[in-house]
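Contents: one structure, followed by commentary.
Then we have chain A:
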Amino acid sequence: MNVVLWIIFLPIILFVIGTFMLGYSRKFIARIERRYGPPIQQVFYDIFKLMNKKTNISHGWMHDFAILMLLGGTLLTMYFIPVPGFSYFAQYGDVLVIMYVLLIPALGMALGVGETANPNGSIGISRALMMLAGYDIPFFLTFIGMAMLNNTTSMLDLIHLQQAGGIATWGIITNPILGVAALIALQGMLGEKPFEVMVAPHEIATGPMTEMGGKYLGIMMIQHAIGVVIELTIYINLFLGGAVNWFEYIVKLFVLFTLLLSVNAVFGRFRTDDAVRFMWKIPLPLAIIGVLFIIF
Partner candidate 1 sequence: MSKIDEVRDYELFIGPNHPGISGNFSFKMKLQGDKILSAKTDAGYLHRGFEKLMEERLFIQNIAIVCRICVPDPDPNENNYARAIEEIAGIEVPERAKWIRTLVLELSRLASYLFGIGGHVATTGLYAFSNWTIADRDRIMELFEELTGGRVYHIYQLPGGVRRDFPDGFERRVLEVMDYIESRLGDYDDLAINNALFIKRATGIGVITKEQAIKWGVTGPNLRACGVAADVRKDDPYEVYDKVDFEIPTRTEGDAYARTIVRRKEIEQSISIVRQIIDKIPAGPVWNKIPNPLKWKVPAGDAYVRTESSKGEYAYYMVSDGGRNPYRVHVRGASTTHGVHVLENLLAGSRIEDASQIMFSLDACPPEVDR
Partner candidate 2 sequence: MEYEKENSIVEMMQMQFPEAAFKVKKERRIEVRLPSARLYDFAVRMQKKWNFLHLSAISCVDWIDDGEFELVYHFWNYDEKVLVMAKIRIPREEEGDSHFETISNLWQPAKFFERDIHEMFGVYFDGSEDMERFILTDWNGPPPMRKDFITREFALNFYHYRDYEPQWLKDMMAAGEGNE
C-alpha cells in the first residue's frame, strides 16, 4: 500500500521540488545579474500556463508519442533512484539500469524533434547527442568506479555504505577524482552553461524546443524539472552520501545545485566541439584515473 502511495506521489513531490529548484536558479542568476528575478514559484506558473494553452499544434503522432516517451523515460528513471523513504524499485535495479534508462528521454526527444522537421531542432538534437557522448562516458565511468570501489552495483547499497561510515566514507572523500569528474559531467548532463550547447538561444533558437509549444513544451518542462532532481540525486547518492531524511536531501540538492549554478552564471557556453573536447580532455581522463586508482 505504502509503495502504491509512493508511486503516485513521488513524481508529484519531485516535480514540486524540481520547479522550486528551477525557480531558485532563476532567482539566483537574477541576483548576479543585479536584478530581483521572478518569484520562486515562477516555473510552476509557466508550466501551468503552457498546459492551459488552448491550441497545441501537433506535428504528427510521432511527435505526440515522443513527448510521452520523454516524460515516461524520466519517470521510469525516477522510480529506480532511491530517495529517502522510498527505494522499492531501487532494490531491483542497479546503477547500470539507471544508466540505461537515463538515455530514454534523450532518444524520445530526438524522435519528436526529428518529426518537427525544423533545422534548428535537428541541429539541437545532434548537439544533444554529441553532448551525450561527451558527458555520458565520464559519468558512466564514475558509476563503474564507484561500483567497483564499493563492490556493489546497487545504488541502495552505495548509499547505505556511505551513510554507515559518516562523511569520511562519502564518495567525494574516498575518491575525489571521480567526484570532480562526475561533477563536471553532471554540469553537462544538466545542460548548464558552459555546456548549454543544446539550447543555445542565440545560435539555434532553443534547438529541440523550437517547434514545441503549449502542452508539448509544458511536458518538456515537467520532464526537465524532474530530470534535474533525478540527476542531482544520482550525484548525491553516489558521492554525497545520499540522504537519510527529506530535509537533508533537499539541503544537499540545493547546495549542490547552487554550486553548479555559480558556474552557470558566470560563464558563457562552449562551442559544441569544444564542449565535447573539454569533456574528453578533463572529466574523462579524471574518471579513468579515478577508476585506475580503484583498480590498483
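How were these picked? Simply put, all candidates are chains of the complex that A comes from, given by their letters.
Going forward, a contact is a pair of C-beta atoms (placed from the backbone, for glycine too) under 8 Å apart; a residue touches a chain by one contact, two chains touch by 3 or more; residues count from 1.
The shown structure was predicted, so the numbers you read here are calculated from the model rather than taken from an experiment.
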item	value
Options 1 or 2: the chain contacting chain A in this complex	1
Contact footprint of candidate 1 on chain A as seen in their complex	29, 32-35, 119-120, 123, 126, 193-194, 196-197, 200-205, 265-272, 274
